[in-house]
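The complex is shown incomplete by one protein chain, all other protein chains being positioned as in the whole.
Let's turn to subunit A:
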């Protein structure tokens, strides 16, 4: 029988006891003291937590991050996001200020600290995950930074010791006009404002929005834009750290307790985008689509695709991103590759065969995953763009027609296009105009859908053949098409079967 040697110390704790190593031992199990509510997450945690805590804390933070991501998908404004996130943060990841004098202050901060580092481990493995994690953590940090107590925030910023050069009085006077014009402050006295001078590379965001004065490579940042400086610094530090974590990750493979948890965490973080399921492509009652049918089918296309189709028909051409968006959509509704190539070849009437084969065909095949790198072919090319993708990509430039018309068209033009495709209800057009004004583009789009299918929707609701989830908000152009087509062909043979639907629910049969 093996006698358990109780006199033996836990090997991990031994450092505390071995006199030779005592000088190193102190740091190992020390609790960190959190002086500030906000954290730049520079030092990793060193104390012990239970496995249980490890998992629950990470899941809590993950919930917060995914809600935050959902906010961007829904196109919520910063104010709405703050409002929406308040409850969620309080529930899962509360962080009170010093002034609250809460007993749990240190505990909360500790949880914040640890959960950040756990997720950092979980999301450092691939470039994609790293980028998303860094983006969301930055959003979270910004959110907290904004509602931090003013004095505590100032203290925190001071503790960061960022190198900022203050602009001297005489320079301020000299550049007064420009400083005010650049930052969009009217009627304020520049003397009252404090300005910092930093290399412009540190505030790329402000530069990109043309909100600060640039002179000879130096950016003049007003005090109130300090946030974007701090945030930029935060992102930079986090990005660098994530790279390092990724490299160290392989050493973690040894630990059989942690790696399953981490894999699980990172898996539940994937599939963020509005779903495009291949089931969107097979619609009962609609046999394999050929290129001749596109013109007829385009009646059931959402406006973004209809617009591309009409532009293509009138000008016999589309620019690159328009082609890409439309090709992927067509692929999504089930148009086979060879038909798609014929479709484009016929549509580009003004091009010679040679030019078409040389400059256009490859891209179509690439989008279908017929050519290209291994990953592209294995993944069968790109997935059709979702509304979220269309709504967040850069606005089209002159001559370009891609994107979501509700977002890219001037309201007047939008309305006239809608009228042309048969939306003539004054009330609907008015509300669409309002929606668009509030940047609720997908709401406007769904409104148009509901109006143009109102009879059919009423019918399926009445006979109960479609559940509420079948009529959920549309967040993907391909879902629009599928639903529209099914509704318009109700009662034709076996047509009208919602197969999988957008949200992936089970089959429901009409009649």
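Basically, contacts are C-beta pairs under 8 Å (C-beta built on N, C-alpha and C of every residue); 3 or more make two chains touch, one makes a residue touch a chain; residues count from 1.
Rule of thumb we're sticking to: contacts and distances are computed from a predicted model.
Think of the chain that is not pictured: of "AP-1 complex subunit gamma", "Bola-like protein", "Cyclin-dependent kinase 14" or "DNA primase", UniProt labels it "DNA primase".
Of the candidate positions A:178, A:233 or A:434, contact with the hidden chain is made by A:178. The residue from A:401, A:446 or A:484 that touches the chain not shown here is A:401.
Although one chain is not drawn, the whole complex shows that of A:107, A:201 or A:240 it is A:201 that touches it. For subunit A, the list of residues touching the undisplayed chain reads 127, 178, 180-182, 184, 186, 200-201, 204-205, 207-210, 213-218, 243, 246, 307, 358, 394-403, 405, 408-410, 412-414, 417.
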